[in-house]
Each structure stands twice: as structure tokens, then as C-alpha cells.
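In this view, the complex is presented without one of its protein chains, the others remaining in place.
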Amino acid sequence: MKKYLSLLLVLFLVPALTASAGKIVTDSLRSEILNSTVKFNVYLPDGFDKSDATYPVIYLLHGLTGNHTDWKNLGHMQTVADELSRSGEIRPMVIVMPCAGDRDTHHVPNGYFNMPNWNYEDFFYQEFIPAVETKYRIIGDKGHRAVQGLSMGGGGSAVYAQRYPGMYSSCYIMSGWLDNKADEVKASKGPKDCLYYTGEAVREHSAIDFVNNADEATIEALKTVKWFIDCGDDDFLFDQNVSLHQAMRRHGIKSELRVRDGVHNWEYWHLALRMSLPFASRNFDK
Amino acid sequence: MKKYLSLLLVLFLVPALTASAGKIVTDSLRSEILNSTVKFNVYLPDGFDKSDATYPVIYLLHGLTGNHTDWKNLGHMQTVADELSRSGEIRPMVIVMPCAGDRDTHHVPNGYFNMPNWNYEDFFYQEFIPAVETKYRIIGDKGHRAVQGLSMGGGGSAVYAQRYPGMYSSCYIMSGWLDNKADEVKASKGPKDCLYYTGEAVREHSAIDFVNNADEATIEALKTVKWFIDCGDDDFLFDQNVSLHQAMRRHGIKSELRVRDGVHNWEYWHLALRMSLPFASRNFDK
Amino acid sequence: MKKYLSLLLVLFLVPALTASAGKIVTDSLRSEILNSTVKFNVYLPDGFDKSDATYPVIYLLHGLTGNHTDWKNLGHMQTVADELSRSGEIRPMVIVMPCAGDRDTHHVPNGYFNMPNWNYEDFFYQEFIPAVETKYRIIGDKGHRAVQGLSMGGGGSAVYAQRYPGMYSSCYIMSGWLDNKADEVKASKGPKDCLYYTGEAVREHSAIDFVNNADEATIEALKTVKWFIDCGDDDFLFDQNVSLHQAMRRHGIKSELRVRDGVHNWEYWHLALRMSLPFASRNFDK
Partner (left out) sequence: MKKYLSLLLVLFLVPALTASAGKIVTDSLRSEILNSTVKFNVYLPDGFDKSDATYPVIYLLHGLTGNHTDWKNLGHMQTVADELSRSGEIRPMVIVMPCAGDRDTHHVPNGYFNMPNWNYEDFFYQEFIPAVETKYRIIGDKGHRAVQGLSMGGGGSAVYAQRYPGMYSSCYIMSGWLDNKADEVKASKGPKDCLYYTGEAVREHSAIDFVNNADEATIEALKTVKWFIDCGDDDFLFDQNVSLHQAMRRHGIKSELRVRDGVHNWEYWHLALRMSLPFASRNFDK
């Protein structure tokens, strides 16, 4: 058995150990605003522990019914980030993956916006960002902060960058749930349904309406963010994503759009990381 | 000089000569319908002259202000077709690039539809296809015929496959000019303008309206064609191309859509060939 | 809860249910030759159960220390195969993923070749192929059979297609373990080590030596197979994979080679499926 282990060591473990690699730590933050403890995963780049360097950050948001472990377990984000780092396609950065309220843990509604009993946006800006950016040596300005996410987290990314354009250098929306007018999520009538408020909040935070209703100063502010929309040609949220691109285009806000073959699944989002992480990286200030 | 030539031969010419390669011939057809002689280029696959084999065919259509030489000279179609053949990504096939009336030669309006003094659609189906498919040993059925094109030729492709779904196994639309409601081409008032009729014909042959107005039997017929739409995110015809995809989707007609970075130019269409030729190839019957 | 379920149904399940999709079944075969029961997974294409059609087949082989579940669980092969089917990039096909002896189950050496107490090659050709091709309605000739695999399974694929060129239309090698001269696996001295024989068998079945030592008739036979080698630029088996490409090239055997960014891991192989499955598909006879 000892011999066998040494064989495996040669074959698999040594290459893995010697190559530069980041790591993911699981952390949590007690929130007064939410009256809850919010878990989050943090990807720390190779060499983080051995330096005092400060880093840019991507907030990488999960989707409806997901949690802070999705990007690690289903999106294989560490493998992708490590490979892009080794080939120089991304610079060293911290990637923060917060939980936006999974039902199993919290028995509360889900989502990135303020809603009854779940003022997540308040939590995110007043409690979470200050704490996490201090603890993990994040530079902490617009030039070194990006937001990205999938589905509900794509909508969260869009709206966060729309409402706080002074805080983000770039925003990458994957298969974004950007509106709920067509009842993409058919919120039930009863207010007790745990998804009712989520659906309503998305309806009220339409990223498309936001652009269409923006005044000139807001449009100018939106132009200071780099936008990227990435959605599969067979995704059930396709129309929304195209509409956001078209709305931004009409208002002179440069936006990248890519439509690849695909639907609303992890295969699409896993592949999206190969574009989204470099997109954030090259739009960071140096 | 002799020595020098032999050097070059070793370096460049020999590899090119020994590798399998197709060739492009320029041909023309006298049309009674158009009262004109229509030029066309034909790509013949490697080995065409040495066999009696019959082949599938792609009709590859140029855009407004273009002619039959565009795909060769600006799209580098021979290089792409040869490489895809060598790697097995396309099977041997004939690719026909007709001229749809360039002004320099014909002093007549441009385009793939019937219009005053330019019944190109009649010419295409009554004179051109029969002649070219006989002369170039084309199999000549739906299972072995595809249509593709860029801009005005993308619109031509879409409408040809919509009006003759029994004739094409697949249709690939690049940056298609699919409608003219928003006056993408602002036809001048005067009927003497050589582009007036072209713009009007596109308006009357809206590929989007065609889908939206189709009866059930037509929808079923459209489902027998494989559809692919490929348009740049910054193309001025972007909205039309997305609208066609959405219309087909609403009617249950499977359509591939890809949006890559790009505008309305040959860089985009040259790259499109790497997807469009294999798309036609794998949708041919064997 | 009922309401909540209906929400999820709209959001996630319905699209998944309505889209065409294959399925993976786990099966096993009692082998007299191995004196063991060999498990395998089989991907059956959409519609398999509703038709009497026969299908082409890919044998998709796992690597050292792996088993028949790897391609499903780590390579996400079902998602990739379903998507490529829906977009028409692959035709309906059966994909067979056999176990080549994982230690936990068999306590025997691993691998695709004959070795003491593990005549896997005999099993594969005398017992496995006949049984699986009958049971799963596989067409069962060279024109409709391909072999692909990763690492040790890449070596297995190469050697199987070299030794049985009359049985395979194509072979796709991912990060192949193609030789053991440089002791890529440092076999321990003692013959009791469970990997000793595996390493020795690879050494004796060098795919590179096979090409270099082939007589003219063998070279001609190898030319009837389509070859594809795909290996990361930082893979520790990189040199071997390039050597095989170079050896084939020297002998006039056309071989595709792709070197992408990457190492010896599932990220690479997962992405490889997007090329390997269409490669097999387009090289099947119709």
C-alpha cells in the first residue's frame, strides 16, 4: 500500500501540489440586519497567505434555490480560476461567493434585494462588503471590484451595478433573471409562499426598466461600468437578456453580448467563467 | 533565380501542392428571364475532376453592393473550405456563389427577390439551379442542398428556405437583412434609384413576418429545415436577427443562434464560415 | 409547499423535461475470462426506448484509478452529449463506459491490456463487445464504432485502434498514457504491487513503438482509422502525445492534434468531449 501511494504521488499528487493554486475557504458573518448568520465561500489566490498584498475582488452570485457552495461544487470555479491564473489570463484576485438565503438554512425568502424580513441589499452594502473587504485584504474601490452572477444572481449583479455604478468596474450577467413581468417565476398569490417575495422583488427591480427609465446622469454613470451579458440561445430567460442589451445599446451604453449554444444549466455557467473572470480582470485598474 | 525558386518550392509551394485542395472556377449563365448574363463562382472539392461522383451543394450568397467574387476574395472561402475538408469537418461538396446583380455590371437593382426588371427569384429557380446542378454533378435534392449568405444574402437565404422548404436541408443566416420596416436601408422616394426596389423587396419579403403569419402547414414545413442565425452583438441588423430567432422559437421551430463579438464586416463572415460549412455538411443526408 | 413545487416546475423542471435528452443506465456483465463481474455505464440517446433503431457506438474509457462512473460524474458526459445532440452536432449514438478494474471492487490490477490474472483485452473483444452490442442495438461494424479515452484510457484507445483497425472508424486520445519508458508510472520492484502489471503492460504496449515498428500493411490499415490527439500544454504526458502525432505523421498517417491550455485533469477532459463526440459522429458511416 505504501508503494502504491508513492506511485499515485508521482502520477497525480505531485503535479497538483507543485502547480500554483488558490484555495477556497468557507466563512460566515453574523448579520444584525438579517438576524441571521450568512455563510460565504472565498477563493484566495495562490500566495495569499504568504504576502501582505491587497487584491481586487469579484462578487460571484448564485441563483435561485442555490447557495454559497454552488460555484465551488457545481461550477468548478477553483479549477477554472487556477488555470486562468497560471496562464496569466487573470491577475491574482479574491472571489467572494455569498449565500443569498437558501431555504434549508434560513427558512426565509431568497434573493439579493430588500424584501419583507430579508433586507439583503442593506446587509450586503452595510455589513457584508465592509467586513469581507477588510478581512481578506481587498483593495476596495470601484477600480478593483466586480460583480458577476447567474440567473437570479445575474439579475442581482445587474441591479447592484446599476444602483451602485460608483462601486463596480465591471458586471458580467449570466442567463440573468432580469425582470419578472412575464412571470418567469409565477409567484403564488399567498404572501406566505417563500418565493412570493423573491418574485415580487425581481419584478420591482427590473434591470431593463432601470435602463429605460434612467435620466441622463444615471446613463452617464452606467457608462462607467463595463457590461457583459452571456445567455444561451435556448435559455428560457433569453428574451430578457437580449432586451437588456438592446436597452443599453439604445442609450449608448456599451455592452458585450454573447449567445452560445445552451440552456439554463451549470454546463453553460461553468464555461462562462472562462470569459467572465478574464473580463473582470482586464477591467480592473492596475 | 532558379535556385531561389527551388528554395521557395521547398518552403511554400510543395506543402500547398501536396495537400488536398479544392479549386474555384468562374462561370456564367445567360438568363432569358433577366435578359442578362449572370456570373458565378463555383468551389469544386478536391478530386472533383478525377471522379464521376455527385455532390451536395451550398448556395453561398453575397451582400448588397457585392458580387460573386466576394466570398472568394474577401471571405477567403477556399482556404476555409480546404482546411475543413482536410480535417474532416466537412464532406466533399460543391459551393456555388452566384452574382445577384452588381451595379457595375448590370446597372440594375440588386437582390434575390423578384422586382421590376429583375426577376431574380424566377431566374434562380427556373434557370440557375437546373443548369448549375446538372453541369457540376450536384445530387440535387433537399437532403443535399443548403443555402447560406450574409446581410442581403442572409435575408435571401432565409426567404429562399422559407418559400422553398422542400428544397433545402439547412439554412445559415449571417448578419441577415431580414426586414426593412425600420428602413435599415432608407430607400429614396424616387423609383429610379437603383436601390429603391431592393429596399422595397426586402420590406415585402420580411422573413420575420413570414414566420409570424405562417399557417400550421407552413410551420410544419419550416421545421424540416435546420436553421442557424449568426449575428454580431454590435451589428446594426442585430435586432432583426434576434427577432427571427424569437419568432421561430415561439412557433416551435428549432433555430440555433450565436452572437459573437462583432459588427457588419468580413471579419465576422470569414469566421462564420468555420461554423456554417460544417453546419450544412452535418445536415446533409448521406 | 405545493405552490412552491409548481414554481420550481415552471422554472427548472419543465424545460428539462421537454427538451430531448438521453439517459445513462448502469449495467454489468459476468466475465469468465476475468472471473469477475464488470460494471459499465451506457448512455442511450433520446428516443432509444421508443424505437427499434440500431445505433453507432463510442467506447469511452476511463483513466488509472478511475472506474465506469467517472465520465458520468466527473466528466458530465450526459449534459454534453445531450446538448450536442440537440444542436445536431452529434447524431444519435450509444456511448459505452466500461470499468477496467477499479481496485475497490476487484482488488486486481487496472487496465485495458492482457496481464497476469487480468486478460482485459480478451474480455473486451470476446465477451464485452459481443454482449453489449447485441443488448443495446448497436450496428456493430467498423463504420459505426469509435473508441475514445483519457490518460490510461487514451492509451487503451490508441492501442485498441492500432491492434484492431478493422473495428474502429475513429480514435480520440485525450492526454494519453501511451508509453511507460520514462516511467511515467514508476512501477515498484515487487510484482505484488497492484499497479506493477499495469505499468509494465503500458510499457509493452507502447503506442508510439507500434507506429514506428509497423510494416507497410499495418500502416495502410492504420490509415483507415481517423485519429485525434488532444493534450494540454502543461500535461505531464505531453511529450508522449506529441511523439505519437509525429510518428504517425512521419508514416503518412493523417492525425489531428490539438494542444489547449491545461493539465491532466477533468476540466480538460470535460471540455474535450465537445470535440471528441462530434469527431466520432462525423466519421461514422451513414
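Lettered A, B and C in written order, each chain numbered from 1.
The rule is simple: a contact is a pair of C-beta atoms (placed from the backbone, for glycine too) under 8 Å apart; a residue touches a chain by one contact, two chains touch by 3 or more.
Bear in mind that the values here come from a model prediction, so they are computed numbers and not experimental data.
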| remark: Out of B:H205, B:H245 or B:H264, the sole contact with the unshown chain comes from B:H264
| Among C:D27, C:D46, C:D209 or C:D261, residue touching the chain not depicted | C:D261
| note | It is residues of subunit A that touch the chain not shown, namely 86-89, 226, 254, 256, 279, 281-283, 285-286
| said: Take the complete complex as the reference. Which residues in subunit C touch the chain that isn't displayed? | reply: 233, 238-239, 242, 245-246, 249, 255-261
| For subunit B, residues in touch with the removed chain | 3-4, 6-8, 10-12, 15, 19, 64-65, 76, 79-80, 83, 86-87, 184-188, 190, 193-195, 199, 234, 236, 261-267
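Following the convention adopted for this analysis, only the chains that are shown with their structure count from here on.
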| field | Chain whose average C-alpha position is farthest from subunit A's own | value | B
| query | Which pairing of chains accounts for the highest number of C-beta contacts? | reply | A-C
| said: On a C-alpha centroid basis, what's the spacing between subunit B and subunit C, in Å? | reply: 38
| message | Distance between subunit A and subunit C based on Cα centroids, please, to the nearest Å. | response | 36
| Among the residues of subunit B, which are close enough to touch at least two other chains? | 256
